[in-house]
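Missing here is one protein chain; the remaining ones are kept as they sit in the complex.
Labels for the chains are A and B, by order of writing; each one numbers its residues from 1.
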Amino acid sequence: MEINGQLALTVLMGVFLVAVAAWLTRVENWRSYTPLASGGGAYGQESGHAHEKPGGLIRWFTTVDHKDIGMLYGLYGVIAFLVGGAMVMIMRVELADPGMTLISNTFYNSLLTSHGITMLFLFGTPIIAAFSNYFIPLVIGADDMAFPRINAIAFWLLPPAALLIWAGFLIPTGDIIPAQTAWTMYTPLSAGVGNGNQANAGVDLMLLGLHLSGVSATMGSINFIATIFTERAEEVTWANLDIFSWTILTQSGLILFAFPLLGSAMVMLLADRNFGTVFFAGEGGAILWQHLFWFFGHPEVYILVLPPMGIVSYVLPRFSGRRLFGFKFVVYSTLAIGVLSFGVWAHHMFATGIDPRLRASFMAVSMAIAIPSAVKTFNWITTMWNGRIRLTTPMLFCIGFVSNFIIGGVTGVFLASIPIDLVLHDTYYVVGHFHYIVMGAIAFAGFAGLYYWYPIFTGRMYQRKLGKWHFWLWMVGTNITFFAMILLGYGGMPRRYATYLPQFITLHQIATLGALLLLVGGFIWLYNFIISWLEGPVIESGDPWNLKEDGLYTAEWEWFDRKLQTKITDGGEQQDVATDGGHESDESDS
Amino acid sequence: MAAKIFDKETILDLTVNIIPLGIIGFFVVVFAVYDPFGYDPLASAISFGLLLVPLVALAALTYISGKAIAGDEKRSEVFLAGQATVPGSQTLEEYEAQAEPDHEPAELTDDESAEDAETEPTAQNTDD
Partner (left out) sequence: MDENPGLSDQYRMASPWPLFIALGIPIAELGILFDLPALAVGGLLLLCGSIAGMAKEAGYAKTPWRALAVCSVLLFGLGGLLLYADTAVAAEGVRFVARGYAVIAAGGLLLLGSLLGTAFVKESQPI
């Protein structure tokens, strides 16, 4: 039996390798001949130029163009967001009732773990990479990323990572069950010792997937650092570098120091689980894991929030009719956050009984890091102050970001204070606090970016009314859901439980109601984006937001305008605008 | 050179990072003077290290970035963020000179001319 399995695997692997080799020879052949065949129309190239981009699906599998990779990242992030959202909807519905009603407690734990990991690693990081891949080379005047192929490798590591992380759900056997370790993977639970069920291979697969996503993020960050340092156009000096590139540069620096550490810690954990090592066993093992994890984990928070702050700093002034107030304050405070984020990790561990002297130091730095964040908030508000505000959908999402970020930030300042943290630790207050940041702020900024650059991505405009519905449902839904969680935390409701005491039922039901609003808003957004991509009005100028009026027209729109211009002179090949599932709606629009 | 780069304007920009430095410095002094948990060679050393390492790192990064940004401001023309490569865009000075005189009154317009401009032609497209 065992031998048969191995044999089958060998044959399968061999067939796969031969198939890959055969395909590669074919691809390499036609590619080396295309330039001779002057355009090689048979492969459906979009232009007569020698940018050899094959047609159809193969284009997307082989692309090293930063814009295509940005689109792939975006698609990937959106799919992960839908998966993570579906997971949390099941959890929220389960929590509408105090007992174990809809799903088992263990399945709830699995969903809890996967929701966190999916949203942070498979949605958050990739959706940021979508924007940075697409726009940073355009905005800083680079031809492409510094290492286009590494860029593609970094993206293609992510789909296997997602499959591994979700493997427990996807492989329906008794031996492999989804990880139930929560995204923090605290040992000894995640080391698989004791009587729990976490020794199963599903956890190993999840750790491997997470490790892969870390490798991907590290590759991407090296690429961005190299690109921003070496590929800038001559005019783009450090003084002219835009705020989004600054935040990505800082974020990449954080990734470079944080993710390899997570990778090493996870390799150690895998060795503990499979190879009999004892890194995290015995006295101090659990606290060692927490230190290693949070030394990565806290910078990760800023890895996720800095680029969205950059998007807001970039988009918000465009609809305020004036430039960003205190541009250099925002740049310097971004750098300050980057440095200080490595000095605050143990504020997640105040309740573990670490030495009070260390706790006090971490508290001090945690207080200090609040200043740069607050500076940014004041800059956004003063940018809007007395400005000519246009409440377009991206602007609404930016304002929503600022509003939610204030609530999320202020609740965070309290948590940085040791005495308060000891009371509120591991309650729903913490859950409410960080969801105000990750959902209310990070996701909102992501959607602000998606709406703002939708014309560039698709060549079309979304439906304005649906965008407004989406925003308001999300703004209201977010505040209902997560404010209820903050109140639950004050009441003493502990986090991570599938069941709870009946006294918490009202607030839990309110939170579920808010989550349903978010679900409806999400469907509206999905419908809007798909339908508008297929049938929305085609954009004809490179300035759909009337930025020139205020002198706030930026390089990526200038690029888009040039692209549209060349399209007109080329006789308007429509199919390129609607790359995926192109729809010949050009005629019906006019 | 350094004296020229770090003029009053630049120092003012850097205050944003000097404040967190001040907060950390304040706590260093507090923990040195008022020592609520007693002295322990290892724990106290780590404790001060945790404050001093970020302090020094932040000061260094602020200095380096300030020098890079302020230096480039003096060496070449400054544009609004993201506009340096756009042909015909104004420099920051021109923008400021133009923005100052006609100080617009506060108004909250919901006209959304931008979105209207793009969505109106297709009213027939979305309504059916």
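Keep this in mind: contacts are C-beta pairs under 8 Å (C-beta built on N, C-alpha and C of every residue); 3 or more make two chains touch, one makes a residue touch a chain.
Computed from a prediction, not measured in an experiment: that's the story for all the values here.
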Next on the checklist: Using the touch definition from the header, name the shown chains in contact with the chain that isn't displayed.
Outcome noted: A
Checklist outcome for this item: From A:Asp143, A:Asp426 or A:Glu549, the answer for touching the chain not displayed is A:Asp143
Checklist entry - What residues on chain A make contact with the chain left out of this view? => result 6, 9-10, 12-14, 16-17, 20-21, 23-24, 27-28, 31-33, 35-36, 46-47, 49-54, 59, 61-65, 67, 143-144, 148-150, 152-153, 155-157, 160-161, 164, 201, 204-205, 208, 211-212, 215, 270, 274-277, 559, 562-563, 565-567, 570, 572-573, 576
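Definition applied: only the chains that are shown with their structure count from here on.
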Checklist outcome for this item: Touching chain A in the complex, chain B uses residues 13-14, 16-17, 19-21, 23-24, 27, 31, 36-37, 40, 43-44, 46-48, 50-51, 53-54, 57-58, 61-62, 65-66, 68-73, 75-87, 89-90, 95, 98-99, 104-119, 121-122, 125-126
Checklist outcome for this item: Per the touch rule, the chain A residues reaching chain B in their complex are 139-141, 233, 235-244, 314, 321-324, 326-329, 331-333, 335-336, 338-340, 342-343, 355-358, 360-362, 364-365, 367-369, 371-372, 375, 385-386, 388-393, 455, 461, 463-464, 535-537, 539, 544-546, 551-556, 558, 588-589
